[in-house]
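Here's a slice of the assembly, chains where they normally sit.
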Amino acid sequence: MALDIDRYAHVGSAINRWDARFKLVSMGLVIVAIALLKTLPMALLALALATALLRVSNLPVKFISHGLSFVLIFLLPFFIVMPLSYPGEPAFTVLGLGFAWEGLRLASLIFIKALAIVMVSFAIFGSSRFDVSMLALQHLRCPKVVVQMLLFTYRYTFTFLDEMKRMHTSMLARGFVPRSDLRTLQVFGHFVGTLLVRSFERTERVYKAMLSKGYQGTLHSMVSFQSTPADYLKALLAIALAGALVAGDFSGLFSQAEHGWF
Amino acid sequence: MHISEGILSTPVWVAGYAGAAALAAVTMRNMDMEEIPKISVITAVFFVASLIKVPLGPASIHLILNGLAGIVLGWRAFPAIMLGIILQAIIFGHGGITVIGINSIMLGGGALVAYMVWQLRHRFDIQRRELIFGALAGAVGTISSGIVLALALVTTGEAFNAIAATVLAAHIPIMFIEAVVVGVSAQFLSRVKPEILAGNTPGTGN
Amino acid sequence: MNERIMIDVDDISFTYPDGHAVLKGLSCQIRQGEKVALIGPNGAGKSTFMSHLNGVQLATSGRVVIDGIEVGKTTLREVRRKVGIVFQDPDDQLFCPTVFDDVAFGPLNLGLDKAEIEARVKEALHVVGLEGFEERSSFHLSFGERKRLALATVLSYQPEILVFDEPSTNMDPMNRRKLINWLKASDKTILLCTHDLDIALEVCERCMMLTDGRIIADGPSKKILYDRQLLEENKLELPLALMTHELLHGILYTEDMDDEHRQIISKFLHAHRHAHGPDGHEHVHLHVHSHDHSHLHEEVDEEHFHSHPQHQHDHGHSHGHDTLPHTHDDYDHKS
């Protein structure tokens, strides 16, 4: 499982060079705009924009498509359940269940919006080093404690993932085969407990090491942000696009769901 | 288990953010310097442990373990889970940016309920208390999350009622799995490293 | 030497999906009862190679045959029954509430009956000297005890082949000594992956060097481990035992001493290597003292003072790279 979202952060691009503070704010607004959309044509337009953004970011297609596959899996059921359970008059019936075009439209809308948002967030976080994104958040008034905890958690995720893999290997090496039975659950219960005990012991050592190096409760950083006119320009462009999406959506040019959203 | 991006109506996810911020503020009160690295490191374990897949018939599911987080971290389980959800949204695009609030309430709220159930064990003097209350906490943590999820869907629009019902039903087998895993873990921890469990004396937080 | 081939690795390669190649055409054969050291610098592929021996990773190409069974998806159960791997960090192998449960984990996976499991646990704990620890939790044991317990969890599985990853790491010297005695006395087929060249020299007659995904040298330990050039090229260091010996030679030529005496001493140090060199006597000292050290928990006795004789090496006082007697090289540099 690849956990380092920023492993292609070194790939140069207009998005990569964008001051992370500006990127977070303006792209955040784009995400909100997409989330507000209620019509299919505007959602498709948002998807097209998100695709263009990823092209500009130069992130490898394989890296992105792997991330997007999760969204796909989670949202597929909606295509089945929504059309068959949409309230009101069904268009026709399949196997005794009413099929409503409106339900299918709603499912498509959800799917397209989700895809677009996840693509935009990949463009945001895939194009900057993780710590830089987090420090940008801190500059944007996100509480320091939260940012510090996010950085620590992220860092130790890798240590524990390695630890877990080694433990798992040693289980397999002694012939363990997970099944749908009580013993498997018990083994996993002990496994998780062991991970927790080991990490608890590690927290003590980490804290000791931090104290030894003069830790006083705050994480200082030397990362500094410097904005250029280009950063403002990119931000303005992004915000304008977000505004356009929402305006197009509210203009009444396109139909909205009757029972889906208020 | 989490809500994906794009499903909820705007008022619902905005309310989710507001509620999560309020809960985070309350549950992070009086956090001292020492807790910062400790909670972070334990959060990393929960994050990693939630990648464990348990076979369920022909398919397999990921462990949730929010009940266990409640047992171990007490009230601090809420900020911990919120951190995990933020990371998940950023790293995997699981869940999503707009649903961080509602997902935190769903799983973190479940953890808080689980912690309250776990604390009830002090009123009983029975054998295998940790196993039983751990299992209850695991089950309650899961099912509370399922209920929050269903409610969020239902308030989004009546078109989602059927989905809400399906999701709630799907939580029942997961509830059993979580109950066993969390119960066994709780018993294990109480034996091996009792100081890791939250609220070992009645009435204290973490 | 027994002719049954327990490990037969035929030209295996392993490449990660991201294109990173770890093993690049590796072959070797290990016979029943052999004790083989696998040495090489960090990152050479030792761990990956080990995971191939019991199918935790499957080769991209080539084949691994364990005691006649080809490792593949359908044979994992059988293969894992034959190959026991003792990993470096005991904590990666201990995850049960009690010592008993940890040792019983493997046998339980084999589906053995209760009496058999109990017997095996008892035996394995006896071998590592942890009888009476059954109900303890591994978290409450010392590091040395956990390291021994990790070995017991594999022994109870009764594999015919034992693979060790850095068995002596982090051990205090006394526990290291106990482990060496046990390894020397064991009659299992043993593969020892280690940086501790002294343990390799002491336990294993044969040594393979893995570098950059290939076996680049395979032969008697006292050849490979005395080959300064080979070791240095592969970021390893001469075993301490040998370094001391060389040092004496160095001093021999700096001390103020008459030539006759120097000759006598030099001859002694020289003779000493050759007496135990490749002329037939070589195993005498290895086995003579290992008759009853089958238990790790035995107190260390005088025996270990006899364990190095065949490891001494003589190439005069020069510190250059060309001092090895390459005349009787019976191993091959494959690089």
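Lettered A, B and C in written order, each chain numbered from 1.
We take it that a residue touches a chain if its C-beta (ideal position, glycine included) is under 8 Å from a C-beta of that chain, and two chains touch if they have at least 3 such contacts.
Source: prediction; values computed, not measured.
Novice: Only one copy of each chain type is drawn here, so tell me how many of each the full complex in this file actually has.
Specialist: A x1, B x1, C x2
In the analysis below, only the chains that are shown with their structure count from here on.
Novice: Hey, how far is the Cα centre of chain B from the one of chain C, in Å?
Specialist: Chain centroid spacing, chain B to chain C, equals 46 Å.
Novice: Indicate the whole-number Å distance between the mean C-alpha point of chain A and the mean C-alpha point of chain B.
Specialist: Each chain's C-alpha centroid was found; their separation is 19 Å.
Novice: What are the residues of chain C that contact at least two other chains?
Specialist: Residues 97, 139 of chain C touch two or more partner chains.
Novice: Mind pulling the residue numbers of chain B that touch at least two other chains?
Specialist: If we look for residues of chain B contacting two or more partner chains, we find 188, 192-193.
Novice: Within the complex, which stretch of chain B touches chain A?
Specialist: Against chain A, chain B makes touches at 4-7, 9-11, 13, 28, 31, 33-34, 36-45, 47-49, 51-57, 63, 65, 68, 72, 79, 83-84, 86-87, 89-94, 96-98, 156-163, 166, 177, 180-185, 188-189, 192-193, 196.
Novice: Applying the document's contact rule, which stretches of chain C touch chain B when the two form their complex?
Specialist: Per the touch definition, chain C meets chain B at residues 97, 137, 139-140.
Novice: Considering the complex alone, what residue numbers of chain A touch chain C?
Specialist: 163, 166-167, 169-177, 183, 187, 190-191, 193-194, 197-198
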